[in-house]
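Below is one structure, written out as structure tokens; comments come after it.
Only one protein chain is missing; all other protein chains are in place.
Take a look at subunit A:
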Amino acid sequence: MSIKIQNISKSFGSFKALDDIHIHIKTGELVALLGPSGSGKTTLLRIIAGLEAADQGSILFGNEDITHIRTKERKVGFVFQHYALFRHMSVFDNVAYGLKVRPRKSRPSKKEIEERVYELLRLVKLEAYANRYPTQLSGGQRQRVALARALAVEPKVLLLDEPFGALDAKVRKDLRRWLRRLHDNFQITSIFVTHDQEEALDVADRVVIMNEGRIEQIGSPEEVYDHPNSPFVYDFLGNVNLFRGRLHKGKLHQGNFQIDAPEFSDAENKTAIGYVRPHDISIEKEENSKDGVSAVIKHIHVVGPIVHLELKRNDTEEYLEAELTKDLYNNLQLKTGEKVFVKPKQLRVFIPEDYTI
């Protein structure tokens, strides 16, 4: 079931939560709504589910306009951030409930319901827990029950609101991989909300990056990571170093250091900021070229196979962050307090008149 979101706006009092949102989601896609808190991502999800009404705009499932249809009739499965399991019911009943309460003519037989519930519990690996109550389960198990419950009603669309937000890092990682596999098996159109960029990039087919009620960028994880269209997206998707300088005829100048920015070949003496990811910074011990920036290593953190360096530039006294592989780090034999030369391998220039960060 494809989803068309057309010029949706929503205000809470004077606060504009969503401002003219357009998204077209293809059948079977897994889309992440990514943004900082207050960006409107959860509000959008709740509007799609019918838990909240939009001030204007429309939502189509396939060709059917469901803007004014109630939650119950939308056939969506919704997974809540804090699970919202029915606390007075067993795991089995939680999953079975949506089917049990159907009007007689569309209700499956008792045996069919039981089969379906156990099938889902097998899928979420909780068959053995059918008779437990939600409070007797761990967070990860509860979230899996919530997922089974959402799938029980055979939804056309699966909506997940920060599904792994309340879980610890390890469980979160396992569950999101598992969600990906589940999605690949079921091929059900799914939208999930997250503020964790790593999660969004890891799981989704496409990422919708939102900020202050508007969409900043839509694209595949690779597109948005490699080609962010704004400083906001650049900054939000990972750590970033800023090189403030002057843009002139396709080059960004900063002190005696300069680097190519060919897309601005006709720029004349403009203030600009270059954005560089920590892993796009190369470190050299000798000054091999003119465009290296001299810096001192302040801290070294080794996190598994990756080494994070904190550096302080000798010219501007600004701090930089760099990431290298352990191998490279060992080859260079870097030490805290050592003087090195830093060079951006890849940078993206934005002119601050267009954007503010």
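The working rule: contacts are C-beta pairs under 8 Å (C-beta built on N, C-alpha and C of every residue); 3 or more make two chains touch, one makes a residue touch a chain; residues count from 1.
Here is the rule we use: contacts and distances are computed from a predicted model.
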Undisplayed chain, where the name is taken from the UniProt record, one of "Multisubunit sodium/proton antiporter, MrpC subunit (TC 2.A.63.1)", "Glutamine ABC transporter membrane protein", "Imidazole glycerol phosphate synthase subunit HisF" or "Chemotaxis protein CheR": "Glutamine ABC transporter membrane protein"
Which residue among A:Leu51, A:Ile69 or A:Leu123 touches the omitted chain? A:Leu51
Could you tell me which of A:Leu60, A:Val153 or A:Val296 touches the chain that is not displayed? A:Val153
With respect to the chain omitted from the figure, which of A:Gly35, A:Gly77, A:Gly245 or A:Gly274 is a touching residue? A:Gly77
Contacts from subunit A to the absent chain lie at residues 49-51, 70-72, 75-78, 80, 82, 84-88, 97-98, 101-102, 133, 135, 149-150, 152-153
